[in-house]
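Only one protein chain is missing; all other protein chains are in place.
For clarity, chains are labelled A, B, C, D and E in written order, and residue numbers in each chain start from 1.
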Amino acid sequence: MFYHIQKLINPIVDDEPDPSAANALQEGLGGQFGEMRTMMQYLFQSFNFRGDGKAYLDLIQGIGIEEISHVELISKTISKLLDGAPGYKGKKFDVPGKGGEAPMEMAKEQKNPHHFIVGAQGALPVDAAGNPWSGSYVHCNGNLVLDLLDNLVLESTGRLQKCRIYQMSENKTLRATVAFLIARDEAHEMAFAKALEALGVEWNKLLPIPKFDSSRYPEVKKLIDGGINREQYTFRIDGSDMEKIFRGSAPANDGTQLVTLAEPREKYDIPEAPERPEEFSPGLDPELQALADALGEAKAKLKKPSKRENTHR
Amino acid sequence: MFYHIQKLINPIVDDEPDPSAANALQEGLGGQFGEMRTMMQYLFQSFNFRGDGKAYLDLIQGIGIEEISHVELISKTISKLLDGAPGYKGKKFDVPGKGGEAPMEMAKEQKNPHHFIVGAQGALPVDAAGNPWSGSYVHCNGNLVLDLLDNLVLESTGRLQKCRIYQMSENKTLRATVAFLIARDEAHEMAFAKALEALGVEWNKLLPIPKFDSSRYPEVKKLIDGGINREQYTFRIDGSDMEKIFRGSAPANDGTQLVTLAEPREKYDIPEAPERPEEFSPGLDPELQALADALGEAKAKLKKPSKRENTHR
Amino acid sequence: MFYHIQKLINPIVDDEPDPSAANALQEGLGGQFGEMRTMMQYLFQSFNFRGDGKAYLDLIQGIGIEEISHVELISKTISKLLDGAPGYKGKKFDVPGKGGEAPMEMAKEQKNPHHFIVGAQGALPVDAAGNPWSGSYVHCNGNLVLDLLDNLVLESTGRLQKCRIYQMSENKTLRATVAFLIARDEAHEMAFAKALEALGVEWNKLLPIPKFDSSRYPEVKKLIDGGINREQYTFRIDGSDMEKIFRGSAPANDGTQLVTLAEPREKYDIPEAPERPEEFSPGLDPELQALADALGEAKAKLKKPSKRENTHR
Amino acid sequence: MFYHIQKLINPIVDDEPDPSAANALQEGLGGQFGEMRTMMQYLFQSFNFRGDGKAYLDLIQGIGIEEISHVELISKTISKLLDGAPGYKGKKFDVPGKGGEAPMEMAKEQKNPHHFIVGAQGALPVDAAGNPWSGSYVHCNGNLVLDLLDNLVLESTGRLQKCRIYQMSENKTLRATVAFLIARDEAHEMAFAKALEALGVEWNKLLPIPKFDSSRYPEVKKLIDGGINREQYTFRIDGSDMEKIFRGSAPANDGTQLVTLAEPREKYDIPEAPERPEEFSPGLDPELQALADALGEAKAKLKKPSKRENTHR
Amino acid sequence: MFYHIQKLINPIVDDEPDPSAANALQEGLGGQFGEMRTMMQYLFQSFNFRGDGKAYLDLIQGIGIEEISHVELISKTISKLLDGAPGYKGKKFDVPGKGGEAPMEMAKEQKNPHHFIVGAQGALPVDAAGNPWSGSYVHCNGNLVLDLLDNLVLESTGRLQKCRIYQMSENKTLRATVAFLIARDEAHEMAFAKALEALGVEWNKLLPIPKFDSSRYPEVKKLIDGGINREQYTFRIDGSDMEKIFRGSAPANDGTQLVTLAEPREKYDIPEAPERPEEFSPGLDPELQALADALGEAKAKLKKPSKRENTHR
Partner (left out) sequence: MFYHIQKLINPIVDDEPDPSAANALQEGLGGQFGEMRTMMQYLFQSFNFRGDGKAYLDLIQGIGIEEISHVELISKTISKLLDGAPGYKGKKFDVPGKGGEAPMEMAKEQKNPHHFIVGAQGALPVDAAGNPWSGSYVHCNGNLVLDLLDNLVLESTGRLQKCRIYQMSENKTLRATVAFLIARDEAHEMAFAKALEALGVEWNKLLPIPKFDSSRYPEVKKLIDGGINREQYTFRIDGSDMEKIFRGSAPANDGTQLVTLAEPREKYDIPEAPERPEEFSPGLDPELQALADALGEAKAKLKKPSKRENTHR
C-alpha cells in the first residue's frame, strides 16, 4: 500500500520556458528507458517476486518506489519548462483569441504540438519522438539473476541518455533535474551491480556506464559531493532488508561506500502551476469559480481526517 | 514523494489456479480502463494541475495514490490465479524437463501464452486480448471540468467491465478482488460526481453506472455493508483538503453519506509467492543460493536504517 | 456530404451464435485488408484526389461509399454471431450474477474476451488476432496508377481472406455475409483492373485473385447468378462518371459484362438487437427506462423534419 | 446503407499554404479526439445498438453520419493547406528535379515529412504528432448511459482542442474549418447532454466545455449567429426519431432552443485539387494521359445510370 | 553485402502438425527477445559501429549474420508445424469448399487464426500473443560496453524463454529447433560475456542464464556433446577478427574452451513445402500453371549466371 507527502525529491529550479528542452526531457519520462518504465518494471518485479530472497525484493521495490517520485519530479520539470511557452519567442500572450488573434502561434512549430493541443503545457506519457509509452517496455522475467542484469542495463541506458540530454541545453530548470537523475541512476546502477556482486560477479573497472566522470558537470558534482550517488532509500514505512545488500564498498571500485537510508535527507516544496487561460486551464469561468471557491470557505470547522499514523500502526 | 508499507489494501483469497480467469482480470490491470490507467491518469492530472483548486487536486491525487495499491492488489491476484497452473488440467508437475518431459504442456493452449513464456506465471502490463498498455490511454486535458467528467467515465467503464468479469467465474481468488474493485470504483464514481455536483450538476437517479445494485453479488454486498463504497482515503501523510469535496450526501441520491478517511480501516498481509522451478524462477542453483543466503546471516547486527518518521518531519 | 437509409446492403441470416466465427470475421472488418481499411483508403484517395480524372475519382469514391455499408453489414453480422453467446455452450443465462452465479463463464475462454468484457457481444474495430485497426493501413499515394494497383491488391487480398474464412464455418449467419463480400470484392477487383485496362494493361487470364471459381460455394453462386459480381453502384445522389470506366467486357476475360447502377437492386431490413442484461446493455433500470419511454409518447404531434429532398436540390 | 453528394458541409476558404497549420489540424482529423474517432465511435455504437430506444439510436447515428462529412471537410482543408507548399518559403517550384535541383527542399524540415514523402501534399490518417489513428480510440460499451457520457466527453475534448488550434494560426483556410467544427462540436455536446437530461441530469451552468464563449472568435460568431451550434441534422433519407430528444431548451441553459433538421441549410462546392508534378501526382505521362482522356470523350451518349431515387423508394 | 546458400543451419525433423506449438514458437521468431530482434539488433549495432574495435565489430556482426539463418530455420519450423493443420483434429481435408463444406473448421479455434486467414499455414512476424514485431525492440546505444551488456541480457532472455517453450511440447519438430536455439543462445551468451571479460568483468559462477544444465534435455545434450554451445562462426567470406575475443576458457568457468570457426561443420537440406489448395496457395489454376511450367522447359540452354566466385575475388 502506498502513501504520499506533498514534497518533491529534488527542487524545481527557475529559468525561462524552453519547449524543445521539455521535449528532450520527455525521453527521460516516457521513453523506453525513462522513469515510467523503471517505476513499472521494478513494481511489477516486486509484485511478481518469487521465493524468499527478501533482501533482493526490498532492494528492487525500494528503487521502484523512488521511481514514482522521479515520475513526479520529471513531470513537474517538463510542465515548468513548457509553462508560459506561448511567449517563448517574444509574442505577448493575451486572453484567448481576443478578436481572433493567434496568441499560441509558435505552438504549432514546436517539437511536439501535443504539448499545446492535447496537454495544457504539461507533461505527457510519451517519449521525445512523440511515441506513447508502452507496456512492452516492462521486463519482468521472474528469473532473479536475469532481472537484476536487465535492471542494470536499464539504469545504464537511462544514465547514458540523460548525460546526452544534459549536453543539449544550458537551461537551469532542465539541468537541475537531469543532474539529479544522473546521480540517482548511478546509485541505482550501484544497487543492481552490488546485488550481482553478492552472487559472485566482479565488475573491476567497468562501472558506471557510461564510463564518464559525471562530476565534470557542475550541477552533478554538487550532488555527488553530497554523496547522493552512493545512497539508496527504502521508502518503506514498516522496515526493509535492503541494507543487507546495499552496504560496503561500491561496485564501481573507486573507494566509495554504499549507504542505506530510510528516505532522502531533504525534501522540497512543490511549486504551484499558474492558470493558463490560453489553454482553458483550469477553465472555470466566474460562475464556476464562485462555486469552486465556496469549497474553501465556510468549512473551516471540518473535522480533520484521522491521521494516517493513527491507523497504520 | 511516495512511501510504501508491506500490506495489501484487500486480502488475497485462496482458491484453485485458473489461467483464463487470470487473463480476464488482466483487463482490469492493463486494459484501457484498468488500474494502470487510473493510476497514471490521476497522477499525471495531479502533477500537471493548474490553479489554486487545492481540494480538487487533493481529491484527484488521493484517488491516484490508491490506484497504485490497486495495481499492487490486482497484480498479486493475477499471479495467484496463475501460480501452479501447469497442474491446472491435472498433469503433475516435475522438475524442468526431466528426461525431456513436457510439464507445461497446457501452457501453450492458455489464453495468453506470455503468462508462461514471458512472465513466470505472473501478471503482465497487458489487457485481456494481449495488447500492451499504452500511454495514449492517459487523458490529462488540463481543463478541470473536462478532466473530472473524463474520470467519471473512466471509473464507470472500469466498474462496468469488472461487473462483467465477475459474471465470468466463480473462482474465489478472482471474486474477492473483483468485488473489492467494484465497490471502490463506485466510491470513485461518487468522488468525481460529487466534485461535479460542487460545480452545479445534479445527477438525480443516473448513478452509479452501470445502474445495477452490485450488492446482489454476495462478495460485494459484504464490502458495501461495511461502507467502503462511500469512503475515500487521502493516503496523504501531511494532510489533504479532499474532505472539502468528499462529504455529505452521495450523488447517487440514495440516502448514503460520503466519508473521508486518512487510509483504509484495515490492511492485509502480502502472501509470498513460492518458487517455480519449471519457470526457472527465481532460478538460483545451489551455488548461487548459498551466496544469496549468506546475505541473511551474519549481518544480524546491522544498524537499522533511521526511521522515515525521524526525517520527514 | 453523406446520407443514410435504415437498410442493409445484404440480409442478416439467422443461425446459432458462434463467437469464434465472429472472431474470424473480425479480420474482414478490422483487419489489415478488411472493410474499415477499404472504406478509409478509398475515401482518403477521393478526398485527396488530384487532377481532372473525374471518372477515376468517381469510381474510387463510389466503391468507398459502398464500403461504409459493408462496415455496417459486417458489424451487424458479428454482433448477430455473438448475440446470446453466453448460452453458446449450453449454460442457461440468468439475470446478472443472481446470488453470485457466473452466467458468462464461457466468455473468458473465447477467442477474444473483449467481445464480452469491452463490447457487449458486439463488433469491435480489431482484427482476428485482437489487434486494433491502424491508420497506417491506409495507402493514399496520390499517384493514380499506383493507387489503382494498390487497390487491386487490397481487394484481392480481401477476397482471398474471405474465401479462407468461408471454409472455416458452416454457420449460415457467417456465410451469408462472407459470400456477399466475396462476390463484391470480385466486382471491386474488376473495377480497379478495368481502370488499369483503360491505361493499357491486359490481364488475360490472371483475374480474379485468388484464381478460384467461387461459384463452387453455393451461397456465392446464388449471388453471382444474380450478377452482383459484375455490378458497381455509384451511391451518388447527384450523378457520377463511374460508368465511363465500369462498362464493357470484364477484365476477367470470361465473357461477362460490367454494369454500373445507381444503387443495389434490393435493400434489406436491419434487425434490432435485443437487450442483454448480463452485459448491462443498454443498462436502463426501471426508473431510467420510464424516463426514456416518455420520449416515445406524448410527442406524437412532432412536426417531422423537413425532408432531405426539399433542401438538397 | 450510405449515399453521397458532391458537396461540402462548409466552404474551403482560400489562403496561403501553411504546412504546420495543416499538421496541427491533423489532430482534429486523426487524433484521439478527432473526427475519424467520432465518426467510427458513433457508427459502431449505432451498429451495435441494443434495445428499443430508437430515438437514442437515431441521435447517435445521425451525428455519426455527419462526422463522415466532417472527415471529408477536414481532409480537404488539410490538403488545401499543404497544396503548393514547396513554394512555401519562397523557392520557386520547377518540374521534378530538372537537372537534379531540389524543388522540395523545405519539405524535409516540415512538422510531418510524411505529408510530402508518403502523401502528395494531402491529408493523412494520423495525429499532430504523427501517430497513426488507432481502433482502440473507439469506445462502444453497449451501455446507453455510459456511451452518452463518453460521447459528451469526446465532443468536449474535441471542442477544447479545436479552440486551442484556432489560437495557433490566423490562416483563413484553417480558421474557416476550425470555426465550423467548434460550432458543430458545441451542437453535439448539446445533443448528448440533452439525451442525458432526458434521463434526469441537470447541467445548470456547466456547459459547454470548455466554458468559453467561442463567439469571441469572429469566424465562430458568424456561424453561431446563424444558429448552427443549436441545430442537428438527421442525414437520414427515410426518417429519424432524433427530434424526440433534440428539441426544446438547450442544456447550456442559456435561453437557446434546439432545432432538428433533415440536413444543413446550405451545401458548398468541392474545390478540385490541381496536379502536383513534383509529387508525381496523379503521375500520368502524355501517353497514359491520352488513354485517360479517351474516357471523357466519344462516350457522350452513355445511358446515364438510373437515378438512386428510382430504386430506393 | 550478403549471400545465401540453399541450406539450413539445423535440420527440420518430421512430426505431426501442432498449431499451438507453432504459436508458442512464434515468440522465438517475432517476440521481443526472438530471432528477428537479435538479427536486427546486431546488424544495426554493426552498421552503426564507431571506433576501431574491429574484433568487437566482427563478433557482433558475425552473430548477427547467424541470426538471419536462425530466422530462416525458425520460420521453416513454424511452417512445418502448421502445414496440414486443417487435418489436425481428424477432419479429412478436401478441395476448397466443395459444395460449401468447411474443411478448415478447426482453424478459427487455433491460438492465432492469422496463421490460417492471413498466412497460408506459414510463419508470421509476430509473437505468441499475436503482437507484430516492433522496431522499438532494437537496442543500439552506440556505447560498446552497454551494447555488449544489453546483448547478453537479450541472449539470456531468449534462452530462458526457449527453455520454457521446450517444456510445453514433446513434438519433435518443435524440439529439434528449440534445442538447437538453446545451445546457440548459450554460445552467444558466452560470446558477449567473453567480450565483457576482455574489459575486466569476472563472471565466476553466474553463467549461463538461466542457471540450468540444459543437457538434461536429451535433444540439447546431443548438440552440446558435439560442442556447438562453445563454437561461434564468422560467416564472413573475407575474414574476421572475431577469434581475438572468442577463444580461450568459456566465461561459464566450467572448464570448456571457446572455438571460432568460419561456418558450422554441417549444413542441411531445406524441405519443400507442399501446395495447400485449401489456402489457395500457391493458387495457380491449370491455365496459370501451364504458363508457369513453361519457364522450366525449353530454356535448358540458358547460359548459367557467372559464378559469384568469379567476381568477388
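In this section, a contact is a pair of C-beta atoms (placed from the backbone, for glycine too) under 8 Å apart; a residue touches a chain by one contact, two chains touch by 3 or more.
As the structure is a prediction and not an experimental result, all values here were calculated from the model.
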| item | value |
| --- | --- |
| Where the missing chain makes contact, among the chains that are shown | A, C, D, E |
| Of D:Lys7, D:Lys54 or D:His114, the one touching the omitted chain in the full complex | D:His114 |
| Residue touching the undisplayed chain, where the options are E:Ala24, E:Ile65 or E:Ala176 | E:Ile65 |
| Given A:Met36, A:Ala128 or A:Ala183, the one touching the chain that is not displayed | A:Ala128 |
| Hidden partner interface residues of chain C, rising order | 32, 131, 134, 136, 139, 141, 143, 145-146, 149-150, 152-153, 156-157, 160, 196, 199-206, 209-211 |
| Chain D residues that touch the omitted chain in the full complex | 96-105, 107-109, 112-114, 116-118, 126, 130-132, 278-280, 283-285, 287-288 |
| Residue ranges of chain A at the interface with the undisplayed chain | 20-21, 23-24, 27, 31-32, 111, 127-131, 160-161, 163-170, 175, 205-206, 209-212, 216-219 |
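By definition in this document, only the chains that are shown with their structure count from here on.
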| item | value |
| --- | --- |
| Minimum number of chain-to-chain contact steps, chain A to chain C | 2 |
| Third chains touching both chain C and chain B | D, E |
| Degree value of the rotation bringing chain A onto chain E, based on Cα positions, nearest 5 | 180 |
| Intercentroid distance (Cα basis), chain E paired with chain D, Å | 47 |
| Length of the line joining the C-alpha centres of chain C and chain D, rounded to whole Å | 22 |
| Approximate Å spacing (C-alpha centroids) for the pair chain B, chain D | 39 |
| Overlap residues in chain D, where contacts from two or more other chains coincide | 32, 131, 134, 136, 141, 143, 145-146, 160, 199-200, 205-206, 209-211 |
| Chain contact graph, described as a line, ring, star, complete graph or other shape | other |
